[in-house]
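For this view, one protein chain was removed and the others were kept in their places.
On to chain A.
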Amino acid sequence: MKVLLSHGDGGRATHQLIKEVFQASFNDVELDKELDAAILDQQGGRMAITTDTFVIRPLFFPGGDIGKLAVTGTINDLAVSGARPAFITVGFILEEGLELDTLKQIVQSMARTAEEAGVRIVAGDTKVVEKGKCDQLYVNTTGIGFCNEYIKLSYQHIKQGDRVIINGGIAEHATSVLAERMDVPLSSNVSSDCRILNGIIDQLLTEFHTIRFMRDPTRGGIATTLKEIAEHAEIDIWLEEESIPILPEVRGTLELMGLEPYYMANEGKVLLIASEEESERIVDFLKAIPGQENASVIGHVSNGEGSVFLKTSTGGTRILDMLSGEPLPRIC
């Protein structure tokens, strides 16, 4: 069965869709009430809100799908801000003609991910547009979380000598999505790193007290994220090429496409900036967690004016700037 325009007209078909697809999967009392807004109890601490819209093609890729990604992305944005994610809302735009089974799969994937993260999906919306007005399915998620008063992450806390840590291999999400999109087979050990991080981050923040700042290096990759950090914090960041974890196949595939792993999206990675003293213990702690075995210190912070440098394996220093459009070769 396919999605019809009538699924979005607010009538019987719409109600049926909500009941059978969304309520059945998300299974939350707030949704079941079918009110205009979810009314939630107040929780302690300051509140964090984030929103994100997902338009990724293809809808399914090795290691995930658009639904998992939409929930993960929002949860991780809250988590790296130092908040405990609590609630999520979802908004769909569906293209007329989308297979209902496809939609169900995606919705179930969202439900699973939210459950795993201990997050409730408390409100939602669906619109159906005419065929050709959108590409299959878009989804927006908004997340709400709460911060413990004692956790204060800020650019201002970053100091000379601090270490930059990542919890595993880079560019895996972008590479598997690209390969899928270009219909190029990759070996089974390359898949999207799409993964919720709130549990891990919660443990890290409980265990360690010199984590200055965190970001998830999604769109733009670690280079863009670190460049933003360096500029805001008015410091320089020095990365060591040889200590940045990256799967050889990821590197090889990107190379042939003329893409740089440092600029490629990750969906289950966090960049931590922490004191030199705690950095090795943080890495050891991460490595003990399944899936985080490749965690590593990848660089350090020095006084500066907002640059990101990469010490290459041949001994040179590269400047990692923001990516400027299609890179035009210089070499001859």
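In the analysis below, a contact is a pair of C-beta atoms (placed from the backbone, for glycine too) under 8 Å apart; a residue touches a chain by one contact, two chains touch by 3 or more; residues count from 1.
Here, contacts and distances are computed from a predicted model.
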item	value
Chain not displayed: protein name in its UniProt record ("ATP-binding cassette domain-containing protein", "Carbamoyltransferase", "ABC transporter permease" or "Signal recognition particle protein")	"Carbamoyltransferase"
Touching residue (missing chain; options A:Thr253, A:Ser279 or A:Gln292)	A:Thr253
Among A:Gln43, A:Asn189 or A:Thr317, the residue in touch with the chain that has been omitted	A:Thr317
Missing-partner contacts on chain A, residue numbers	181-185, 252-253, 255-258, 309, 312, 314-319, 324, 326-332
